[in-house]
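In this view, the complex is presented without one of its protein chains, the others remaining in place.
Order as written gives the chain letters A, B, C and D; numbering starts at 1 within each chain.
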Amino acid sequence: MMDRYTLWQRIGIYAGIGVFLTFILLPFFEMFMTSLKPLNHIFRSPYQFWSDDFSFDAYTRMWERVPNLGRYIWNSIFIATSVTILAMIVIVPAAYAYARLDFPFKTQSLGLFLSVNMFAGAVLLIPLYKLMRQLGLLNTYWAMIIPGVAFLIPTGIWLLRGYFEKIPKEMEEAAYMDGASRLYTLRRVILPLAGPGLVVVATTVFITAYAQQYLFAVTFNSDGKLHPLPVGLLQFIGYQNVEWNMMMAAALTGITPVLLVFLFLQRYLVAGLTAGAVKE
Amino acid sequence: MATLELASITKDFGAHKVLSGIDLAIRDREFVVFVGPSGCGKSTLLRIIAGLEAATSGRILIDGQDVSDAAPVDRGISMVFQSYALYPHLSIFENIAFPLRVARLPEAEVKAKVARAADILQLTDKLALKPGQLSGGQRQRVAIGRSIVRNPKVFLFDEPLSNLDAALRGEMRVELSALQRDLDATMVYVTHDQIEAMTMAHRIVVLNKGRIEQFGSPMELYHHPATRFVATFIGQPNMNLIPATVAGTGAEGLTVDFHDGTRMTLPVDPAGAHPGDRVEVGVRPENLRLGQGLAMRLRVLERLGGTTIAYGMLADGLKLCAALPGDTTVHEGEDVGLTFTPADAHVFDAQGRVMRRRQAPALAA
Amino acid sequence: MATLELASITKDFGAHKVLSGIDLAIRDREFVVFVGPSGCGKSTLLRIIAGLEAATSGRILIDGQDVSDAAPVDRGISMVFQSYALYPHLSIFENIAFPLRVARLPEAEVKAKVARAADILQLTDKLALKPGQLSGGQRQRVAIGRSIVRNPKVFLFDEPLSNLDAALRGEMRVELSALQRDLDATMVYVTHDQIEAMTMAHRIVVLNKGRIEQFGSPMELYHHPATRFVATFIGQPNMNLIPATVAGTGAEGLTVDFHDGTRMTLPVDPAGAHPGDRVEVGVRPENLRLGQGLAMRLRVLERLGGTTIAYGMLADGLKLCAALPGDTTVHEGEDVGLTFTPADAHVFDAQGRVMRRRQAPALAA
Amino acid sequence: MTLVADGTAAPQRTRRKALSDRAFAWILIAPAVLFIVAIVAWPLVETIRLSFTNASLAGEDYVGLANYEKLFQGGKFTEIIVRTFVWMFFSVSLKLILGLIGASLLMAAVPGQALFRILIMPPWVIPIAMGCLGWLWLFNGDFGIISGVAQAIGLTDGPFAFLAYRNSAFWAAIVTDAWVGTPMVTLFFLAAMQGVSRDLYEAAWVDGASRWYRFRRITIPQIMPVIVSMALMSAIWTFNSFEIIWILTQGGPRGGTTTMIIDTYKVAIANLQFGEGAARAVIIVIMLALFSLLYLWVLGRVNRKYGVK
Partner (left out) sequence: KDVHYIMCGDERQAEKDSVAAFEAANPGIKVNLEFLPWGTCSEKAMQMAAAGDPPALAYIGSRFLKQLSKADQILPITLTPEQEAAYQPGILSTVEDGGKRWGFPHAFSNKAMFVNCDLFEQAGLDCKVPETWDEMKAAAATIKEKTGVAGIGIAGKDFDNTMHMFLDFLYSNGGTVIDTVTGEVKFDDVPARETLQLYADLVPVMAEGATALERGNLQALFEDNKIGMYVTGPWGMGQHAAKNYKAGPVPHGPSGGSGSILITDSIAVFKGSGVEEEAMKLAAHLTSGASQYSLDAEWGLPPIQKYEEMGMTDLYYQKPEWALFLATTPTGKPEPMVYNFASLQAVFTDMIQGVILGEITDIDAAVTEAAEGIKAIQ
């Protein structure tokens, strides 16, 4: 379109984006600054943006201070990945059923599914704990994976259903005409076609699973080796000191993997939301 | 290769009756086209034949065998969809090979069959591409390729050309006709484009509101439309309908009075008509010519080269359309007279039924 | 109400030259249609006129005033989009009133203007509805309504009918022609449907690869195509092109030899032709008739009622098409002879340029 | 594949097909149903049951509606409900406004656009608890950057501890919650805006509509259904948002940031009064259900009003 921005509009846009990004990134900046400060300099006012004793020390020392740190980061990734895989295994068939098949109580049950979003894990914590105990899952990865999966299923179904609905019905009918079974069609036609949708949903599930690892881990797991990063970070809180610089360094280090995943897939994600989610 | 019979097929969607009492017998190697306005049930009927949709009642016989309950693949039919339904993630080769893969044919056989289909459809050098890299007409051919590798007894097409532009549509029309002859196949073809119907069909089924209005060859429909609906639906531009009153009946036919007072005797079977009855006289634009007769003011002229289509209005507001020779020198806004040969007229009674024409042209083929 | 001049307009998208050196003068009250194959730059040129896109170079004058840098609203143009671009959340009334609301006209004036437009377009009883509740043709009229309330000097249309079905398209074509006359407006209309171009335009611009191939009245283009491209683009079915070799030139015209040995003298201006030159002889299907001449095997017949289109092949594989009278009794697979009057022939040299015909029909209007 | 919708009049064969389709559908959704029943539905039923008992560390006895009665005595709980809705209202509004502004800015075709779109995502991507740690620092009066900069440029003449006062802590929690939620809202709005046909803008521009006019009369109505959807989803998340307030203020000072979920957690988990906590949880669920019904009603109207199919 020829409707170009004037110089002032352009400046305004960049200024606006600048302010917006400042708001978004400020905490990360603060975390980064903190990670650079030596422990005895962390609490020093007035606020300093730079001082000679800033260094990347914390990034090396944190591995010694909490020897399991690497393990925690790995746990986080492992748990999020497992949640994603398990959730997708459950979500894909269900989303397909809701997109394509007719069965009694279809809309009602979908509504019930979606209403799961109304329950915070915190509200159901005690009964969940009992359940985990009865199933013998306490202090295993499963205790952190399974509740995570359950709370992500509804949104996943809802998102993926949108993609499945976008696949022309004729694709399936054509395969059906050729004698392909439902599973064959699902495998050879539907899933490849829903590829971008699967990426979007899986990424969303992964990110959410990564972001919400605190409550279940703290409650259902007491095995120090299995903790995800957000819980592992608490180890920087000592009896006498909180090692803020190392904690922030560890936090920033720990979020890099997921940021990388996101960076890699964000193209699909933004485009994918246009295609799938925003249909209503 | 096969005959196809439909016996009193009906279809309801809930309370909505979409098809009622469809009886149809399609001959071996016949090219039958379903036409009709949007929503009349063409696609539904085709899908019932394909087995994609279950009929509410009625039976389907292919080669005399009842296949009403058979799965599509067991009916020996194949179908080409309006959207082509190509698999964008598979190569052209794999698209065409899809039915063979489903049937788990050995690789060599798959290769041979796909090669043959590709050869027929001139797709041999495109086999490695993806559907997204092909033009509309080529995609159309891939869809056909997928349907012929299985050697079905009956081919079904649902508006296969409607996504193509005019020039390509004309081309594909010719190709499809040739293909039908080459494959010696029975084909059922759905369209709402009556030019396609007229040019391709051996016989045409005109559907309206879930019923068959008429089933016959194109020329039969053109010259002997059974109803007012068929008459106006077939032929482009549409047939003009001029209201008139029956003045009398006789051996030469029906005598009618037009609103402007003109009286004319038309050579049709006047059975059941009584003086004073209101009828409509149908005249195709191509049967109107300049001359003493209906006085029309020209509104718009469309000069197509070989012909000029003249749109205008009679004094009483009735819109008429005439196809005049391309070299006619008339102007928009001019008043002209239009006349026609009585033998070219169709007459419809108040219920829209035709009165049989006596001097219709001999039917081709 | 306005003239429109384009002076050496060019447009590049990056390295891709889409338009090169477009010069065009459109008269007051003229209905000009841009046609051309897909991607030739029609829409781009229209959008440059509208001001939606900036030309890379060149100037646009409306009523003699340079508007190259003016915003769309200041050019006094209005535009109807292919998608209609109706606002789905606004009522028909508000859709039509949109430009007036933007201009902050008083309520009473808005009401009056919308009412007038709705009246012209027969939308008065639909004003309270939403676009989603209208049929395709009605939406089209709403889009036109929105463009006329502003009293623009020039109307621009980008394929406004391409989303409609055939019957409706025919109807709207007539209505648009009538509207243009009623409003006495200058209109520029883009289409790739040559029937629309031929029937509606006062003059047609044929675009090809970003250049103007020819600019002239429909009959001029039909009878005097300037190039091989225009000749095959205009006319349906397409003109047949038969390769031939120049045998000699003379006062009566150009003598050519066809591949089957037939020799013919065609009444065209042979300037620049030398014996032995390869040329193409163009003959429109409607100018071919049965008779002694080119020997063709009929492949497919399309019986349209008034005419029968015969598709076939010469012995050397050249595909030909002839429009024969509807009552011709030929059959598919039959061998027939085809002939034509030399005066109907067009001759194109190896560069695709036409040789001027000497006995072309008088041009209409 | 399409099924006969009404089973009653259909002949035998269609019914058979429908049945097998049904069975297939049930097989497909069975795992999902199983998960939800086990992990959500059963605990929910258990929570409802607990709400009629005095369950605590010491065991449980049936007490009827006593928990509910106690809840509504004294008006303290009503105060918390009101605060929760105020918190939800402001937080959701802030997210929507920021999301709209952000999405509009990111729609602008300026160089760097792609990079900016990536840069707004981190808050969504990282664990909420970690983001909150960052904000905890930012809000610190003596050592935080906000107070620090404010002092440096003379906005305040001493340190200001945002989390120390009812109002500022309440707003700090809102800002943090908005920060967590804004990227996702922005992303959805961005996607919705990209879905608006360019033709509509061009048509309006040809008619002389300014950018602002186009935003107001085209963009907003066109994405209205998405705005409403996001409003509900954010509202539910915000309502249930626990970690943010817990990490920043633990509901203080003096209950100034205690929302229903914080209150429930304090009672049920910190105080180990499961029965009373369960009653609170049940009230939350009822409120959200009512809220969702209201929303669905609004969404229906919006969809109709804005002509979306």
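Here is the rule we go by: a contact is a pair of C-beta atoms (placed from the backbone, for glycine too) under 8 Å apart; a residue touches a chain by one contact, two chains touch by 3 or more.
Remember, it's a predicted structure, so these values are computed and weren't measured experimentally.
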Task: Full-complex contact with the absent chain, from D:Ala32, D:Ala103 or D:Ala169 - done: D:Ala169
Open item on the list: Using the document's definition of touch, tell me which of A:Ile17, A:Met33 or A:Ile126 contacts the absent chain.
Closed with: A:Ile126
Task: Where the unshown chain meets chain A, residue by residue - done: 40, 42-45, 126, 129-130, 133, 138, 218-219, 222-224, 234-235, 237-242
- [ ] Spell out, residue by residue, where the missing chain touches chain D.
- [x] 56-59, 139-143, 158-166, 169, 249-255, 266, 269-274
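In this section, only the chains that are shown with their structure count from here on.
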TODO: Return the chain pair with more inter-chain C-beta contacts, choosing between C-D and A-B.
DONE: C-D
TODO: Please compute the C-alpha centroid of chain B, do the same for chain D, then give the distance between them in whole Å.
DONE: 56
Open item on the list: Quick check: how many Å separate the C-alpha centres of chain B and chain C?
Closed with: 27
- [ ] Return the residues of chain D touching two or more other chains; collapse runs of consecutive numbers into ranges.
- [x] 1-2, 5, 202, 205, 308
TODO: Check each residue of chain A and list the ones that touch at least two other chains.
DONE: 1, 3, 173, 176
Task: Sites on chain D touched by chain C in the complex - done: 197, 199-200, 202-209, 213, 217-218, 221-222, 224, 305-309
Open item on the list: Per the contact definition, I'd like the list of chain D residues that touch chain A in the complex.
Closed with: 1-3, 5, 18, 21-22, 24-29, 31-33, 35-36, 38-40, 42-44, 46-47, 50, 98, 101-102, 105-106, 108, 110, 116-131, 133-135, 137-138, 142-145, 147-149, 151-152, 159, 179, 182-183, 187-188, 190-192, 194-195, 198, 201-202, 205, 211, 225-226, 229, 233, 236, 240, 242-243, 261, 264-265, 268-269, 274, 277-278, 281, 284-285, 288-289, 292, 299, 303, 308
- [ ] Could you pull out which chain B residues touch chain A in their complex?
- [x] 50-52, 71-74, 77-79, 81-83, 85, 87-89, 98-99, 102-103, 146, 150
